[in-house]
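Right, subunit A next:
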Amino acid sequence: MSGSGIPAVPHDLPEVPLSSTDTRANRTGSWRHVRPVIAEKAAPCHKACLLHAPIPQVMTALARGDIPAAGASLLNHNPFPAITARVCPHPCQVGCNRGRYDEPINIRAVERFLGDALLHRKGAPPDVSTGRRVAVVGSGPAGLAAAFYLRARGHDVTIYEREAEPGGMLRDAIPAYRLPAEILDAEIEGLRRMGVVFRCGVEIGSDMPLADLLAAHDVVFAATGAHGERGLGAPGEEHLTRGLEFLRGVRRGEITSASGTVAVVGGGNVAIDVARTLVRLGARAVVLYRRTRKEMPAIEEEVEHAIADGVTFEFLTLPVVAERVDGHLRLTLVTMQLGEPDRSGRRRPVPVPGSEHSFECDGAIAAIGEVAETKFLPKEVLDEQGWARADKATGATAEGWLYLGGDLITGPATVSEAIAWGRRAALAIDRRLRGEPPAAPERLLPTVSIKGINLDYFRRAPRTVQPALPVETRRLTFEEEIGGIDLVQAMEEAARCFVCGTCTVCANCWAFCPDAAIELGAEDAIPRVTLDYCKGCGICVVECPRGIIALVDEAKVEVRA
Partner candidate 1 sequence: MIEICIHGRGGQGAVIAGRLLAEAAHRSGRLVQAFPQFGVERRGAPVTAYVRIAEPGDAILPRCQILSPDHAIVLDPTLLAAGDVLAGLEPGGTVLVNTSRPVGSLPAPAGATVAGVDASAIALKHKLGSRAQPIVNTAILGAFASLTGIVTLDALIEAIHAALPASAEANVQAARDAHAAITRKEEEEKVA
Partner candidate 2 sequence: MTIAWTESRVLTGNEAVAEGVCLARVQTIAAYPITPQTQIVERLAEMVARGELAARFVNVESEHSAMAACFAAAAVGARTFTATSSQGLALMHEMLHWTAGARLPIVMANVNRALAPPWSVWADHTDALSQRDTGWMQVYAESNQEVLDSILLAYAVSERVLLPTMVNLDGFLLSHTAEPVEVYAGHRVDLFLPDFEAPYRLRPGEPRAFGGLADPGRYLEFRLRLQQAMARAAGVIEEEGARFAVAFGRGYGLLHAEMMEDAETVLMVVGSMATTARAAIAQLRREGRRVGLLRVRVMRPFPFGAIRRALRGARRVAVLDRNLSPGHHGILHAEVKSALFSEPARPSVSGYVLGLGGRDVRPEDIAGIVADVERREGGEDLIWWGTGAPPSEIPVPAERREALA
């Protein structure tokens, strides 16, 4: 190892190839022509959810076993997860990005776990009282939801209910095998613990004029639902029982059995509930629907369950005459065909000439449609047809003190939609009572598709399945047919969630950035891009597991700024 011939080394040459200065001296940000923008996006489940519940946040918290945090996130958008977990059709699961990878997250099962876990713990009185008073008319899902959020914000809330017990459709229409009474009772008990006052057996309009109610309250929120039932509109319609009336009779124990063949006319959720209830009472149910299965407004899964239960369906069939013959009921049916689309976008059924035929049965129930009763409302909030009108975003009406919501406005819809109305109205009423201007409508962020998810960061894992009664058992009983999952299952299922569009501060962007241009803030703050060093290479965009970072053309950003 001769030293001769070795040239003089520049004295500033470091001993090892480690930069002598902080790399921050090199402002690589000047090379950038595109810029990563870190901005959270909407998950498809969140967007599809009728309540826009923050599902990714709920899953993130639950995956680490933090039930209080998961519950707080969920309750902020859904006051009654134990109810919705049982009756909501869960459109959230249809759009789940995980469904394009292996199987969608079982959001319903997780919601059910959380809802049941919180059921008896919810219901602390508010910390502050505003002294403002709100009357809620109707104790269905819309009214109960409005009461929950109004009371949580410190207002005094009294609910007026026509029936002897609160709950509306939840108590009187939805069968016990879908929603046991004790779940509803526990939710109502929670509201009572919050300090919500229930006055049952009082019908506004007949027992007490709306004006009297107003005199005692600052604001009235009416959500009286859609209880009026359309008749068949055909000769002999008096021979048909009305669907809601039947369901109410069963839930109150007034109807305990059925036999023979019973026709159910209609294709909505009430029709399916009636048909499945008939099976459990011992009858054979035949659903007659004038369109095809595709056009049925009923929850698809309920239709499948009905078929499994043994309910039969006659599509493109309409009764035009009902008559009593020898203790039987004879329906004259007409075969229909689908014509031009009507205003709802569904193809209008048209009778096939000469297709009349008779159908013998032991009874028939009409579940053709429910309508709102609006007699008790002031004319100012009704349109020319007599339907109630209210602002979709707030429930506000032409009468400033009166807010409306739920099926009263929409006609028959899902429980979740009614809860969403109640929540929106409560938030608007709260602002009004505080003297604040109405809030800008909530805008949803752009949605993350499966293309935004970096699947390399996720492992395939089977979906958690809820236990269910076997078909041959469930069709004999009103016991709840779907069971719940335990904490470990719920945590595992929550851990499957991609958490699309929501930053979990996984710090991948920070770890991968070759220019140390990502700054991590406080514990759960979303990382920031340091533009002095970001050269716009896009590695962070690729390595973000959940599609939060996007590259934006630098020129466009400048223009916008």
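Criterion applied: all candidates are chains of the complex that A comes from, given by their letters.
Odds and ends about this structure:
Methods note: a residue touches a chain if its C-beta (ideal position, glycine included) is under 8 Å from a C-beta of that chain, and two chains touch if they have at least 3 such contacts; residues count from 1.
Since the structure is predicted, the reported quantities are computational estimates derived from the model, not experimental observations.
Every candidate listed (1 or 2) is part of this complex; the one in touch with subunit A, counting any copy, is 2.
Across the interface of their complex, candidate 2 is touched by residues 1, 3, 6-7, 9-10, 13, 15-19, 21-24, 516 of subunit A.
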